[in-house]
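What follows is a single structure, written as structure tokens, with notes after it.
Just one protein chain is left out here, and the rest sit where they should.
In this document, chain identifiers A, B and C correspond to the written order of the chains, with residue numbering beginning at 1 in each.
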Amino acid sequence: MENRLNRFRIIADGKKFKKVFDLNDPKPKGLPNGMIKNDELEQIEVGNSFNLGGKRFFVLPCSLQEYIMEYMHRKTQIIYPKEAGYILLNLDIFPGKKVGEAGTGSGALTTILSRAVGEKGEVHTFERRSDFAEIIQRNLEACREYDNTVYYNKPLQEFEFSPEFDAFFLDMKYPWEVLFKVDAALKPGGRLGLLLPTTNQVTRIISTLQASGYFINEISEIFRRGYKLNAERFRPEDVMTGHTGYLVFASKLINSKE
Amino acid sequence: MENRLNRFRIIADGKKFKKVFDLNDPKPKGLPNGMIKNDELEQIEVGNSFNLGGKRFFVLPCSLQEYIMEYMHRKTQIIYPKEAGYILLNLDIFPGKKVGEAGTGSGALTTILSRAVGEKGEVHTFERRSDFAEIIQRNLEACREYDNTVYYNKPLQEFEFSPEFDAFFLDMKYPWEVLFKVDAALKPGGRLGLLLPTTNQVTRIISTLQASGYFINEISEIFRRGYKLNAERFRPEDVMTGHTGYLVFASKLINSKE
Amino acid sequence: MENRLNRFRIIADGKKFKKVFDLNDPKPKGLPNGMIKNDELEQIEVGNSFNLGGKRFFVLPCSLQEYIMEYMHRKTQIIYPKEAGYILLNLDIFPGKKVGEAGTGSGALTTILSRAVGEKGEVHTFERRSDFAEIIQRNLEACREYDNTVYYNKPLQEFEFSPEFDAFFLDMKYPWEVLFKVDAALKPGGRLGLLLPTTNQVTRIISTLQASGYFINEISEIFRRGYKLNAERFRPEDVMTGHTGYLVFASKLINSKE
Partner (left out) sequence: MENRLNRFRIIADGKKFKKVFDLNDPKPKGLPNGMIKNDELEQIEVGNSFNLGGKRFFVLPCSLQEYIMEYMHRKTQIIYPKEAGYILLNLDIFPGKKVGEAGTGSGALTTILSRAVGEKGEVHTFERRSDFAEIIQRNLEACREYDNTVYYNKPLQEFEFSPEFDAFFLDMKYPWEVLFKVDAALKPGGRLGLLLPTTNQVTRIISTLQASGYFINEISEIFRRGYKLNAERFRPEDVMTGHTGYLVFASKLINSKE
């Protein structure tokens, strides 16, 4: 299966303008200084540049991260790359793994999981809300490289699992309500990750995990501090993201009390 | 090829003790309260626990990240998971990619790259210093899941490249000296990442990249703030890592001046 | 001398609305739900509240910090409380001290210094630019509690000093140009503080200070992370200030080479 993002391009001026464009969409692309026709853009090799209205624009490949951050349709707070990369390593997610996720949200992390587990891996993602369905399907389709992802528009509680999942990630308001399901789905020693915005949720999940026979590995926050790209006046950006959420990582124990 | 880390175990008491053990090593394993024989440990299923000297110990699978952080032999400052995950996403590293790295150091990032690109991917890692050779080989061997990684104990400057690499990562003191080689190795639009500890190095590499026809995507620092695993007294850990390095990400342009 | 800020009030609703009002200005005060007459507001004791348009508003005293952050007219980036408090302690600024400052900017730090050194202290502040003059005078006047502050609308270079200052603070683009003047003004062992936005400025001032016979005490950044005032959903604010500047603190040595 082809990587659909090969048909996407970044156009950037190296200053403030940076935008993702889809070559599958035949419409001309609007830039700060004018328009470029889609088939003209298609002719420009990635890494090359063109002039428009006296300004130089660079044409670059679109990474999955750039697609997510700059282009993905969202109805929800998404999981940012600073957390997503850390989640991959903490849940030991690599090619061939079988991974679960609830809730799907806009599907940002889902597309990253799908790429990371590769063609022999599997991603099963659960979202109870139906108003995200169209966006999720569009995003999964756009980023599709492997046919390895199943999206269920139903709550996790309605499914029966056997312990086959290597890892499970929960991004939901009341994760303690579904822990018994995750417990049934994870292999012994399998890894659970959660993102929780408030400390109240974190203290509650610590208690629940400890009472349910999970081993808590760590609780972390990840920050990114961006810098201005100026060699003569090197300094951090004025504003940074102050909070996305607390990351909780645990391992499933055998005979955990459900 | 088998994942060698399947023969490693984490033993932890859920308080302060957490250690990685290698089942391939037949020696008994020393714990705070006594010893456990290797073949006894081998009998205990991951996710299970055992009692020793009145204390309960949990036996858990060892992730690549845990191997790196808790067990890997190091002679150098390694790249931590907080940065490694972010590097994977920023360099768009997924199964099937061809990735270069210089210098290898202790091989921590190398093992992560190897896992991430999977069996159809390739990792080429270059380290000029010979005093790391044994450690690198031992670490690559221990984490080996795919036969996809080549380690060259020679400086990058001695090689001839054609533009076949999707991404390249540089963790070295004077990266500006090898940029012309990376330039020859990267595909057009290919991605370059660097880790640099000092602001002097960063300002110098900004100038060099801009003069050499690279497009700089971003410069970032990544922080991790850990929390104590206590529901009744939830609070951050007293000490945190204050600095590892500045991450610089750039894309190779066509006709860049070498 | 009276504290002028006694004639200022904070009006806040405990949610998002918080604003500073001046009772010396006889005009009615505009609130989200309507207006309150100035003499009505004057009748309300601080700590009390009133209803307007179905909403409750609290009347609180205005601190110097609130005046600076919420009301002060600015033409420049000001020094924030997170840095100002740290500067006071690092420069050992307490009642009775004689303190210099260049450049004045909008006068935010000046008013804090004036308060901190009290009636027996002295603040001398220097600003070469004349376009800030009116704002500086208005701000110093509004916050006046002691008649201890002199503002000079001239560059530091035009003055002759004898070594009588306990401390000096520099908030300017090219501080190395005026170091010889600060050197003449500081007592032996006197303390110098600087705020510098870029790392290039910091590395240059380190070299200059070391070559000019200063003892550098520390270089620091100060961050503030705000939290939402919600007991059931306690969490940090979404956005935080990513950068104001690097603080450099040094002590003047005897026989320093100018």
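The rule is short, and it goes like this: contacts are C-beta pairs under 8 Å (C-beta built on N, C-alpha and C of every residue); 3 or more make two chains touch, one makes a residue touch a chain.
These numbers come from a predicted model, not from an experiment.
> If the hidden chain were put back, which of C:20, C:116, C:179 or C:195 would touch it?
C:116
> On subunit B, what residues meet the omitted chain?
Within subunit B, the residues touching the omitted chain are 197-200, 225-226, 232-243.
> What is the set of subunit C residues that contact the non-displayed chain in the whole complex?
Touch with the absent chain occurs at residues 12, 14, 45-49, 58-61, 63-65, 81-82, 84-90, 92, 94-96, 112, 115-116, 118-119, 145, 187-191, 199, 202-204, 206-207, 210, 215-216, 218-232, 234, 246, 251-255.
> Which subunit A residues touch the hidden chain?
Residues 199-200, 203 of subunit A touch the chain absent from view.
Criterion: only the chains that are shown with their structure count from here on.
> Taking each chain's centre as the mean of its CA atoms, how far is subunit A from subunit B in angstrom?
21
> For subunit B, write out the residues touching at least two other chains, lowest number first.
As it turns out, subunit B has residues touching two or more other chains at 199, 203.
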